[in-house]
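One structure is given below, represented as structure tokens, and several questions about it will come after.
Only one protein chain is missing; all other protein chains are in place.
Take a look at chain A:
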Amino acid sequence: MGIGGSDMYRQQILDHYKNPRNYGEIEDPTFTHIGENPMCGDEIRMDVVLDESEETIERVAFQGDGCAISQASASMLSQELAGMAVEDLQAMDRDDITDMLGVDISPMRVKCAVLAEKVAQDGAEIYFGEKDIDRTTTEDDD
């Protein structure tokens, strides 16, 4: 197949892009965090609600703007995260994201794919006082 063209745009990704799940805001989230991918101009904001123990994610909503890969990835991640242990979120890496998307992401587009994951992870770290940043940008990490 091609080196990252419409193979990357399987039905599932297009579906999540066109009909994003959990799109919007949450009234009183445990934490909110925003991140961007300056190269593409992708932007994602995530609202996360933790359960009482603060060990498990109850609910996630996101809002954003950008390319199909970044937005579909955020939509799919928002579903995946509901019910997940915070610990497991922190352990996620780019392979988990490609598995979730179910397609090979061309190297140039990996930053788009992992933006939502970084935003969720940084948001949690900031909330638990392990990190001190305002915004996440995907330029920082590789």
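One rule holds for everything that comes next: a contact is a pair of C-beta atoms (placed from the backbone, for glycine too) under 8 Å apart; a residue touches a chain by one contact, two chains touch by 3 or more; residues count from 1.
The rule we apply is simple: contacts and distances are computed from a predicted model.
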Hidden subunit of the complex - UniProt protein name among "Glutamyl-tRNA(Gln) amidotransferase subunit D", "cysteine desulfurase", "2-oxoglutarate synthase subunit KorA" or "Thiamine pyrophosphate enzyme TPP-binding domain-containing protein": "cysteine desulfurase"
Candidates A:26, A:40 or A:126 - the one touching the absent chain: A:40
Contact with the hidden chain (one of A:26, A:50 or A:67): A:67
Interface residues of chain A (partner: the chain not displayed): 1-9, 14, 17-18, 39-41, 66-69, 106, 109, 112
